[in-house]
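Here the structure is laid out as structure tokens; the discussion comes afterwards.
Note that one protein chain is taken out, while the other chains of the complex remain in position.
On to subunit A.
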Amino acid sequence: MKHGRYPFILSFLALPVGLYAWLVILPFAQAFQISLTDWSGSTNTFNYIGFDNYANLFKDDRLVIPALQHTGIILVVLPVVTIALGLFFAFMLNLGGRSRQGRIEGVRGSRFHKIVFFFPQVLSVAIIGILWKQVYAPENFGGLITGALTAVGLPAPANGFLADKRFVLAAVIGVLVWSAVGFYLVFFSSAMASIPRDLYEAGIIDGAGRFQMFFKITLPLLWDSVQTAWIYLSIVALDVFVLVYMMTPERGGPDAASEVVGGVIWKYAFNDGEQAFASAIGVVLFFAALTLAVVSLRFGPRERIEY
């Protein structure tokens, strides 16, 4: 039967692979092609101009350079903060409580907390953007945080957080963390559930505190999950666009203080009529993402601990 097997398999693969090639690989390949032209996006004529777009890319200190810096910052801060918070909350909810009769449990009401933390995950990004835009609004216009700060006598930016160059990027990252942490809390919780309790009980008998239990037992055994979370969050970080588009003044402002790479690609492609330049940024982003994925997978696997 071996003879007929491949056509059989291929006949199943043809459609998905064909669609994938047509809808994913081909547009990618075309972005490379377009990035070598001067195509504006709204004409069917263009010239090949070599690597000029790439050369100009790193001279653009109005949009591209700030965007690369901001995306870089998000790439570092978002995974670190989200994973740290996710792990902390998951630990507290699963193992952080008082041990009663030798049993280790989470803090009181942990199931309720889990659900509440997960809420942002079920909201669409657009809703999150609108919601937080209001939360960050100027005090005069019903901003929650600015209002709360003033109420307790602390200084708050008069024009709200999003119109202030110093705070806007942090404000966007804050929303990203807020909306992601619930998912990673649940993600890490389920991973923690598979760690045998006797390890902790042994730890307690040996006099380990919560702090030691976390760093000596939980974290090493969760390393695979942390790594997965890291890759996911890095992809999210490279992809930040909708929130910036929804929340910030001039979609990346004020004065480019919250520009991210995705947003700059959109601006060049659809606002400025420089589709080719946008494609060049896209290609750079593609290679950045690829490098990131390769690096994290290469340096990833530690020795697996069987338990």
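What we mean here is this: contacts are C-beta pairs under 8 Å (C-beta built on N, C-alpha and C of every residue); 3 or more make two chains touch, one makes a residue touch a chain; residues count from 1.
Here is the rule we use: contacts and distances are computed from a predicted model.
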item: Protein name (UniProt record) of the chain left out of view, among "N-acetylglucosamine transport system substrate-binding protein", "Phosphoribosylformylglycinamidine synthase subunit PurQ", "Xanthine dehydrogenase family protein subunit M" or "Fe-S cluster assembly protein SufB"; value: "N-acetylglucosamine transport system substrate-binding protein"
item: Among A:18, A:109, A:196 or A:220, the residue in touch with the chain that has been omitted; value: A:18
item: Selected residue (touches chain absent from view) among A:29, A:170 or A:219; value: A:29
item: Residue of A:201, A:239 or A:272 touching the missing chain in the full complex; value: A:272
item: Residues in subunit A touching the chain absent from view; value: 6, 10, 14, 18, 21-22, 25-26, 29-30, 32-34, 37-46, 62-63, 137-141, 143, 158-160, 162-164, 249-250, 253-256, 270-274
